[in-house]
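Missing here is one protein chain; the remaining ones are kept as they sit in the complex.
Lettered A and B in written order, each chain numbered from 1.
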Amino acid sequence: MAEPLLTVRNLRVEFPTRKGTLVAVDDISLSIAPGEVLGVVGESGAGKSMTGAAIIGLIEPPGRVASGEILLDGRRIDNLSYDEMRKIRGKEIGAIFQDPLTSLNPLYRVSRQLVETIMTHLDLTVKQARARALDLLKEVGIPAAEERLDHYPHQFSGGMRQRVVIALALCAEPRLIIADEPTTALDVSIQAQIITLLKRLCSEHQTAIMLVTHDMGVIAETADRVAVMYAGRIAEIGPVQDVIKRARHPYTEGLMGAIPTIGGRHELLTQIDGSMPRLTAIPEGCAFHPRCPQAHFKCHTVRPDLIGDASHSASCWLMERQASGSVGADAGQEGGR
Amino acid sequence: MGPVSRMQDNFARFFDGDIWHSFRTSPVTVVATVLAVVMIVAAIIAPLITPQDPFDPASLDLMDAFTGPVWGADGVWRFPLGTDDQGRDLYSAILYGSRISIGVGFASVLLSIVIGVTLGLIAGYVGGTTDAVIMRIADVQISFPALLVALLLNGVLRALLPGSSQETLALVVIIFSIGMSIWPQFARTVRGSTMVEKSKEYVQAARVIGLSSRAIMFRHVLPNVMGPVLVIGTINLAIAVLLEATLSFLGVGVPPTEPSLGTLIRIGQDFLFSGEWWIVIFPGIFLALLVLSVNLLGDWLRDALNPKLR
Partner (left out) sequence: MTDALLKVDNLVRHFDVSPPWLNRVIERRPKSVVKAVDGIGFEIGRGETFSLVGESGCGKSTVARLVVGLYNPTAGTLEFDGIDISSGAARARNRGAQRRMQMIFQDPYASLNPRWRVTDIVAEPIRFNKLVSGDAAIRVRVGELLEQVGLSAADGEKYPHEFSGGQRQRVSIARALAGSPEFLVCDEPTSALDVSVQAQILNLMKKLQRELGLTYLFISHDLAVVYHVSTKVGVMYLGRLVEWGETEVIFNAPRHPYTRMLLDAIPDLDMSGRARTPVAGEVPSPIDPPSGCAFHPRCPLATDRCRSEAPKPVSVGAAMVACHAVEENRLPEWHG
């Protein structure tokens, strides 16, 4: 694999409240190579969106990056000033959010929003920028793009609006796109269209994508590698095929069993009892131990780091048992490398 | 769990909650609250802490008229804030007067809440023509200044009522006219929140159970729309007190034999330039402080109950 475009090391995001500090993201390390799609999957409150927000520098105060590093192409971007970060956002990192309505200004024509964004980041005349905007709309598959360029956001349907948002994210040809639940608000058939589009962009432009979603199906279709998050930490990270078919963390295993599939019909779904702990009450030891069918004594007290080989690892003490004897239980600090 | 432990539970919940926290960390609000509470309590227990009953003509002595405050040349401890033209102790008169002002304020706000909330609930929940009729009435009402409505109603009711009952009914008349002039605010707010709540699934669930519209409105929707009512109620309490003072100042309020703060100010203004400044200044300061502190309390409540600002 090529040099990573994005490297995140030991990222920790905290929210100070008057009842104590909440840790939304705890010691996350991951990396994405150019042209790679890294899926970040987890249930609500797992910290997956917060990880994305930290990378684009959009954590709402009082939340803050408490420690760790974020490197884009070897350059640290987590300690940049607001203005410096603003230049990187859009130019080098594009963002796509769940609700296309909130990402577009309802009062401006799509053309104006695209042209403004293009001209902020690229040295083009209005005419050139408009031509580029048109190309972008064509590229994301909007039919009759010439006509639709001057429409207002509300004149587009949900799926088309999400395409406009993607076009907006592509304006300055960013090398990294953070897509936070880009298909969640859409119908299944539209979802498939957007996934196809993202995959095409990724392969054509060598754009790296961090795809944040709760939907394992979307990950399976789109991502090359996947990080499964639980209670602010990475539970498991590895190539998507491996994680889905040979899950190493009991949580991933349970999650996969909980997804109903067409074909294999069972009377009951595998169920993980309980629910994800609230940030105010993250259990000691492995955060998953109260729900884990295989938890043993160590899990209650000591928090496991990622254990496994360079490509596929899980933060679970069961891995230590499997690993001992063979390669040794080296944690491999940086999951995916 | 019994009712007592439920209550303790609720108290614990409150003192642990965000509202209590936001209260504690806002010194202005704490001062305003203390001030308002002190003034209201003083008004309630006025007979216990005042030397004189200023409403009882027998206790007044014209010889004491125009005594200055205690720190002045002719000041005596018997009349700490001086006396008015009738020889009334101003300190007692202010506390007794604020009893009437605050009482009228509370009563009229309560009346307008009952009217406004009920009509707003019905308009918002039932919708259609009912909504249109109620809200047009409210629109008409709101387009007249509150003072004008109160003056008008006051005049009409006085004309309709027999002379003998005017004195006794004066308070009722003033409460009614102030109440009538501020209910549309409650109706509008409650109607808006009701329409939001009505579309929520818990209301639909209640409809599926088979509950009547009345039960849904008053048991389900009402508790969920009372937050803003509390805020508007507090702010309007200040407005009602002012309105009462204004009406009394204009001479259409409570009878002069039982002077409220407004009446005291009206009486006092005649002597402002003849040197007896204290007759108008002290009731004025009391009124201003009362209205200001209640207003500050209302402002804070509005912010504290608005999740968007937190």
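Annotations for the structure displayed:
The criterion applied here is as follows: a contact is a pair of C-beta atoms (placed from the backbone, for glycine too) under 8 Å apart; a residue touches a chain by one contact, two chains touch by 3 or more.
As the structure is a prediction and not an experimental result, all values here were calculated from the model.
Considering the full assembly, B:P223 is the residue among B:P51, B:P145 or B:P223 that touches the omitted chain. Of the listed positions A:L58, A:V126, A:A144 or A:I259, the one in contact with the omitted chain in the full complex is A:I259.
Here one chain is not drawn; of B:L211, B:L230 or B:L292, the residue touching it is B:L211. Residue A:G159 is the one among A:G159, A:P182 or A:G232 that touches the chain not shown. Counting over the whole complex, chain B has residues 1, 6, 9, 200-202, 204-211, 220, 223-224 touching the chain that is not drawn. By the touch definition given at the top, chain A reaches the unshown chain through residues 43-44, 157-160, 187-193, 195-196, 214-218, 220-221, 240-241, 244, 254-262, 265, 267-273, 275-276, 278.
Definition applied: only the chains that are shown with their structure count from here on.
Centre to centre, using the average C-alpha position, chain A and chain B are separated by 55 Å.
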